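For reference, the structure discussed in these notes is given below.
Here the complex is missing one protein chain, while the rest keep their positions.
Which chain is which? They are A, B, C and D, in the order written, and residues in each are numbered from 1.
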Amino acid sequence: MKKLALLVLVFSLIFVILGLGEPIKYGGTLRFIGGGGWAQFPDSMNPLLPEGGFSPVVAEIYEVLFYVNPLNGNITDLLGTSYEWKNNNLELDINTREGVKWSDGTPFTARDVAFTFNYIKKYPALDQLAVWSSTSGLESVEANGDNIVVFKFSKPNTPLFYYLSNIPIIPEHIWSTIKNPVTFKNENPVGTGPFLFKSSSPQNNVILAVKNPDYWRKGRPYVDKLEIRAVKSNTTSLLMLLRHDADWGDCTPADPKKLWVDKDPELNKMWWPVNNANILYLNTQKTPFDIPEFRKAVALAIDKESLVEKAYHGSCGGVAHPTGIIPSQQNEWLDPLLKDVNLRYSPQKAQELLTSIGFKKNSRGELMDSDGKVLPTYKILVGAGWTDYITMAQIISKNLENLGIKTVIDQEAGSTYMSSIMSGTYDMAICWWAGEGPSPYYYYYQGFYPPFSGSKIGETSLSDYARYTNPIITAALETFSKTSDIHLQKQAIYAIERIIVEDTPLVFLTNRTHFGCFSEAYLVGWPSDSNPYCAAEVIDSPGGAMITVNVHLK
Amino acid sequence: MKYVLKRITFFIVTAWVALTINFILPRMMPGNPAQAMIAKFHGRLNPQAIHALKIAFGIDVQKNLLLQYIDYIKRILTGDFGISLSFFPSPVNQILSYAIPWTLGLVGVSTVIAFSIGTLLGIRTAWRRESTSSGIIIPIFLFLNSMPYFWFALLISYLFAFKLKWFPLVGAYSLNIPKGFNLARIASILYHAILPACTIIITATGGWLLTMRNNMISVLSDDYVAFAQAKGLPDKVIEYKYAARNAILPSFTGFAMALGFVISGALLTEIVFSYPGIGYILYQSVLNLDYPLMQAIFLFIMIAVLTANFIADLFYALLDPRVRTGAE
Amino acid sequence: MDQIMSFFKIKKSVAGMIILLFFILVAILAPYIAPYSPTSMEFMPLEHPNSQHLLGTTATGQDIFSRVIWGTRLSLSVGIITGLITIALSIMMGITAGYFGGITDGILSMITNIFLVIPGLPLMIIIAAYITVKGVMTIIIVISITGWAWGARVLRSQAMTLKSRDFIKASVIVGEKSSHVIFSDILPNMLSLIVAEFFGSALYAVLSEAGLEFLGLGDANAVTWGTILYWAQNNQAILLGQWQWIAVPGLCIALLGTSFALLNFAVDELTNPKLRRR
Amino acid sequence: MKTLLKVKDFNAGYVLTSQRIHAVKNVTFKLDNGEFLGIAGESGCGKSTLALGIAGLLNPPGEVFSGEVEFDGKNLLKMKNDSLRKLRWKEFSIVFQSSMNVLNPVIKIKSQMFDAIQYHTNMPSNHLEERAKELLELVNVSPKYLEAYPHQLSGGMKQRVVIAMALSLNPKLIIMDEPTTALDVVVQRNILQEIDKLRKKFGFSIIFITHDLSLLVEISDTIAIMYAGQIVEKAPSTKLYAKPLHPYSYGLMHSFPPLVGKRQRLHGIAGHPPDLTEDIEGCPFFERCTKRINGVCDKAKPSFIEIEPGHIVACHLYDEEGESSAK
Partner (left out) sequence: MQSDYKVENILNVKGLKKEFKIGSFTNVRTVHAVNGVDLGIGQKEVLGLVGESGSGKTTIARLIAKLYDPTDGKIFLNGKEIPHKMNRKALLNYRKDVQMVFQDPFSSLNPLHKVGYTLSRPLKVHKIVNGNNNIKEKIEELLEECGLTPAKDFTNKYPHELSGGQMQRVGIARALAVNPKLILADEPTSMLDVSIRLDIMNLMLDLKEKNGLSYLFITHDLAGAHYMSDRIAIMYAGFLVEIGSSDDVINKPMHPYTQLLKKATPKPESGLEPEKLDITGEVPDLTKLLPGCQFAPRCPFAKQRCSEEPPKMLQIDENRFVRCFLYKH
């Protein structure tokens, strides 16, 4: 009898193990390495400063309401458990999680959430996502009891949910006494997140964090420790990864396949999901860039395949779609009629288009406008030292030369580059979409919404770098933001896409990606195409924090 | 005393001019730190953050340049360098305090070693001028001195740290060592410093060698050396007490300058070895238009150079009585 | 004449001349030596050295050998032109200060000292980062602005020494104008020092250019040894097994630098009476 | 009197990459204990090379080609470097031409006085100070200057210090190479007076090299006249002054306008010395000589003739052959 019982026990154990899969191993250290971007980790742990303004460990300490995966819009509940739009989308109710405690033991309530939002209203310097800006329509945030937060709007703005859910929530009982939160460094952070700050060594550029034993998600995180390190060059971070001195790197090997994956395909994994696009901005406030046919001709004249190959060794997620929509959002948001539209490299078509608007080449092969004037030499603006952009510019320059358009490459230091783009003094510039989000709305909104555009050259254009606006697009954007009905939103997006394809306000070059290099030497559970629980964001963002709670020992 | 006064006058005037240049230069350039931030994050930063950043950085209101200048001078005089923009909101002083000790340690010690080796070799090659070894040593060091030092750093880092794994790839010390001042930590620091120090020493020694050699040869033809010989003194005494002691004097100014510039760090070495130090910080502060940090570092460098010069002059006076007593 | 003859007797100067002449020849003959255009991206990327591509190809499919050959032109020009501009600035500041003395000297020396005290590389970074038109000319300007002060100091003291020589006084008493005294009496007598300083500046220029390019502050679009290194490093050439991509341009810089250093050394050796081998 | 120094067939010069300068040719002379020998000659006549060569201080490219130097019974040229070094300063010392610059500017006088004494004698350090003070007092320099640096002394004082140093080990011979040329006449006279006093006191010999013949005839016992690397005449100073035999000596003697007496036109020696890189067939003075005998003087080297005891001359005018053809 005893023996039988033992046997049953053993079998049932085996059954359990087989049935539930392998048990996850606990322990170990997750070693992150960042290259290039950080000269030195900021030692501030104030989560309300802009990204990069705080120590990367902060994202592991402070949580947001929801993690909205920008790749697919999937929502992971964090401090929020559900939300509901009410009153013609003029009110948003968010239910907050019960039983969560701040790391100092104080219970977390909806009042902390309301406090956080009202706090950044009071200190505009902390409102990094501009949720309180005049265009957002947000009017008030109040707690309704311990578990509900009510957001009231003066006009409907459903896309704001994405930004609202991305604000790190801070404990009222600590922050209410802070005199100047803008320069507050928050050296003893108290949060609700999966990790607790342990120490930092600014000299070595290393930050250590340990698992929060009282974290509300039972059993998470799997690893005991986080070791976050920055090195001063991209190559060094790659060398660290190759030496298995790091498990996860935010590094951009020139050719990630050859330099990383192929060196040990068993262990070396990369996932570079597309999150943005590289765009050749044509300054539409300057002739001839104000002529749609000219813009389209430029688009057709550029060998985008070659850009993908030469500038990115094929690992940028391919040629961008003519609408600029990233691939993972195309199934849902791309107008089916536009599915097969492309602006494939065709110098001949480009030539024809130019001829159609009266542009001709002269005997020396220089392009003349319809008045017979030779086009001047245009500058292609890129950031100094950005090799991918410089390579693209070199190719574009050669491509345009075939059309008879002379260009030179203008390499500017970061601030000058951005200033030229924003003030509209550039001719052509390679840059990115000035906005990311779980649907194309966010790109289009930042890219074409009139308040973000400068009315004339010299006037600041906050994010509409091409300085292009279109009443149909404006109307469509407004329709989208007024509704929470996905069908209506889709129609609005389709309308915008059609304008873009027709008018070519921007020349889309290649896709852009996040750069996740993961090593399975010690840890597994990394995000991937088959398990895209986040977008391989860097560790200092809510998306990065998703990775730290998901990886575990092999 | 008058000598000191004179040096101080020069010190102050130079510092003032340099400070002013320091103030004007970055402000002549287009763009602002908030835009630099946007560029730096390659699209990761929401463009709407510009507004918030400007408020945080205090650049939302355009102030009169003169007022800014007065404010700037005032701040510097009170030792308040403000808050860094690229490492917002860390105070500039704090960032410097993280970086400067490492720079001083690595670059300073390497410079001293390079100077010592170079000077010693310079003495020897000058003394044994016609020997074959001198004939070989000089071209070798000329070559080493002509190498781009970052290139050399790349090669040795790849070879000795990555391939052979004899040395660590990055950092200033190992993480697995208990905090505080202990032997293991010192050993670890030294271990991490070997490769970066080697790049500096190997590429810098040649310069000192040549300077010292030329000084030494000049001195060797001086009459007091011949006189010492006539006195029947042993060669070593002549070589060091009579020749080297005098020949080293002109090297001091250069050495002091070099020591002063130690503060500016060895940017490319820091990058290749991810070694902490002021060079990279300065580089970042420039790229990110971090005026407060940039200004502070420049000021520090200049003060260091001027101070080093000053000390060198005093030291010179100590070693050369002609200067001390004001002979012509 | 004697000096020129003995110049050729110093082995080091001959070695320096040979290396320099070699590079000058390569620069002049670049179109004939280089098999391909240095900017063409038409080849298979990352080929290892083979008979078609002696030094392999870059990640963007450029022929590295052709780039190194063409790069000689710009790198050498940067070295020489910067050397010339630097030495011209040094002469202007140093000799004017040394010859005229007095207040002129006071002001010019102060400026020189300030430029000596301001750290070179950081200043270069600042200027290079902010000059809005990127190009080789920028690099030349930047290095010249930051590099003339040492030379000026040396030339100033030399001018002061020369000024006390009797033949200068003789020229003054004959009634010569200051400009004539400077150009006919002072400058020619400092020629050897100027030549030595020139080679010193050229060495400094070549190394600084490489450093600036390596940091990405130069014109990444130009073909120089510095940019070849920059692209190689950015493409992690060593990890790709493309050793030659990084080794060859670096070696070229070091060799050109060595030739300048050797020539500097030789001129110094020859004309400094105390260093001269009797 | 005992002979202290014998120099025989001494040849020295400079070997350069392109040429070889034969600066001292077949010089032979003797120096007695306590003798004051003056060597007079113009720049480039090889007098300094001779002095350095005797002392074994001719540094490359300088070189002693051949000859013998017998000092106190020891052959200096055959000696090993180390033993020669021990001899220097102790047995013979040398005071340089550029005596203003022979003191190391950055070291105290004291230390520069001590080191030679220490090296050669192992004198205990408490005695060193004593000795140094004594030496300075000998040359009329206040002992307080022991603590001074060279630049704090005037030129005359520096020269006195150097002379004191030369005396420090009681050498038998002091070679003085134009020790007073750079000094003003009054200072020069003062120092010479002192040297004379010291010589009488300690009895050392002096080889005194200068271009100033009028000075030399006043101070030295014997004078040797050098021209183009050779001694052309050697005689007791009184005799040389009264009757210079060699045309060069005569010319040199009359190149100094007299201070007192009537002003009258004098004439120097026309032309300039020969190039020492080339071998001269006959008499080196041939080109400039007013009494030259063509076909003799330019063909054969004159040999030494002792005209009177102690008065020797190398001139064809005085050898039999020359004399006959002159008449």
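To be clear about the criterion, a residue touches a chain if its C-beta (ideal position, glycine included) is under 8 Å from a C-beta of that chain, and two chains touch if they have at least 3 such contacts.
Given the structure is predicted, the values throughout are model-derived calculations rather than measurements.
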Which residue of D:Leu37, D:Ile175, D:Leu252 or D:Ile280 touches the chain not shown here: D:Leu252
Candidate in contact with the missing chain, chosen from D:Val161, D:Leu192 or D:Ile280: D:Leu192
Identified contact with the non-displayed chain, of D:Leu37, D:Ile107, D:Ile219 or D:Val296: D:Ile219
Sites on chain C contacted by the missing partner chain, in the whole complex: 165-167, 169-177, 184-185, 188-189
On chain D, residues whose C-beta touches the chain left out of the figure: 42-43, 140, 154-156, 183-190, 192-193, 211-215, 217-219, 237-238, 241, 251-252, 255-261, 263, 265-270, 272-273
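Keep this in mind: only the chains that are shown with their structure count from here on.
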Interface with the most contact pairs, given as the two chains involved: A-B
Chain separated most widely from chain B, comparing mean CA positions: D
Approximate Å spacing (C-alpha centroids) for the pair chain C, chain D: 52
Distance between chain centroids, defined by C-alpha means - chain B, chain D (Å): 54
Whole-Å gap between the CA centroids of chain B and chain C: 22
Multi-partner residues of chain C (at least 2 other chains): 129-130, 132, 215, 233
Multi-chain contact residues (two or more partners), chain B: 29-30, 158, 283, 287
Chain C - residues contacting chain B, complex: 12, 15, 110, 113-114, 116-122, 125-127, 129-130, 132, 203, 207, 210-211, 214-215, 229, 233, 238, 246-247, 250, 253-258, 260-262, 265, 268, 272, 274-275
Chain C-facing residues of chain B, complex: 10, 13-14, 17-18, 21, 25-26, 28-30, 138-139, 142-143, 145-148, 150-152, 154-155, 158, 206, 210, 214, 217-218, 221, 257, 260-261, 263-264, 267-268, 282-283, 286-287, 294, 297-298, 301-302, 305-306, 309
Touch list for chain B against partner chain D, complex: 130, 222-224, 226-234, 237, 241-242, 245-246, 249, 319-322, 325, 327
